[in-house]
Every structure is written in structure tokens, then in C-alpha cells.
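This report concerns only the one structure given below.
Omission of a single protein chain aside, the complex is shown with its protein chains in their original locations.
And now, chain A:
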Amino acid sequence: MGESSQSSLLLRKQLSELNKNPVEGFSAGLIDDVDIYKWEVLIIGPPETLYEGGFFKAHLFFPKEYPLRPPKMKFITEIWHPNIDKNGDVCISILHEPGDDKWGYEKASERWLPVHTVETILISVISMLADPNDESPANVDAAKEWRENFPEFKKKVAKCIRRSQEE
């Protein structure tokens, strides 16, 4: 009942706010205009990082229980990063529910909170691009390469950026 109307109201509010006052670094809209729970965002590779020059498309899937539960985020554009798995699924602590941490890596304060919005999530994701966390990698090969063979890591990222520009 109230749950879904509250979440759709909150998401609509954020969408119109982002349309009115766009935030630097990304643009946001819906995948399909009739479904407020499925967003498409375009992230601009943050300047002065390896990802500079790239344009990365990603989808956000919100549950009806938002903001009590976090959305899932998936990169559609191919991207090589320690915290994004090979299917594009983003693995960062703020998208994990409290108490959800099987391995004990994350403090409760770093996990999902109902005050997070599309904007705060994307700001975290953009900072993750700039500064990977190799303690709990979603892409183990990328994390290993980032630590042990940085030139090769850079090369793979550069390839993703070129491809993202062609899309």
C-alpha cells in the first residue's frame, strides 16, 4: 500500500530535481518513462583519473521499499574496475544493507542509509572510479592487475574508454 506510493513519490521528486538542477559528472533519466523504479544514468569519467574521457551508461533498479532498501546498480557500458564485476554490477558498501556484510569488511556507517539519493549514490560511484577499494573487489582480476600490473590495468581501462566513446 503506502510503501510503493512513498517510494515512487520520492523518486519522482528526485528526477524532477535532477532535471531542474543537473549535477556535474552525470546525467540521469528513466529507462522507460512509465517505470519510475528503473533509471538510466550516464556517468562522465571523472577528470584527472584513468577514466577521464569515458562515457559510462549504467542502470539503477530501485525496490518498492526504497528508501528503506538500496537500489542495485549495473554498468551497461563495459568497464574495467576492481569494484565492478564482469557483468557490470557495482559492489560498493553504501549499496549494501546494514547487517548484510558477510565478510565483515564494512562498518555499519558505510552501508546503506535511507537518506541516500540518486545524487549521493552517483557521487559515491564517481569517487569509487577515482579511488578503487581493493579490499573487497568484485572483479578480482582487475583488483590484482591494479595492484600488481598497473600498466596493463591502465591499458584495459583505456580500451574501455575508447569503446565508450564509440557507443
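Going forward, a residue touches a chain if its C-beta (ideal position, glycine included) is under 8 Å from a C-beta of that chain, and two chains touch if they have at least 3 such contacts; residues count from 1.
Quick note on the criterion: contacts and distances are computed from a predicted model.
Visitor: There's a gap in the complex where one chain should be. From "RING finger protein 11", "L antigen family member 3", "Superoxide dismutase" or "DNA replication complex GINS protein SLD5", what does UniProt name that chain?
Guide: "RING finger protein 11"
Visitor: Give the residue, chosen from A:Lys13, A:Lys72 or A:Arg147, that touches the chain omitted from the document.
Guide: A:Lys13
Visitor: Just to verify: which one of A:Asp35, A:Glu97, A:Glu152 or A:Glu167 makes contact with the chain not shown?
Guide: A:Glu97
Visitor: Mind pulling the chain A residues that touch the left-out chain?
Guide: 1-3, 6, 9-10, 13-14, 67-69, 97-100, 108-109, 113-115, 117
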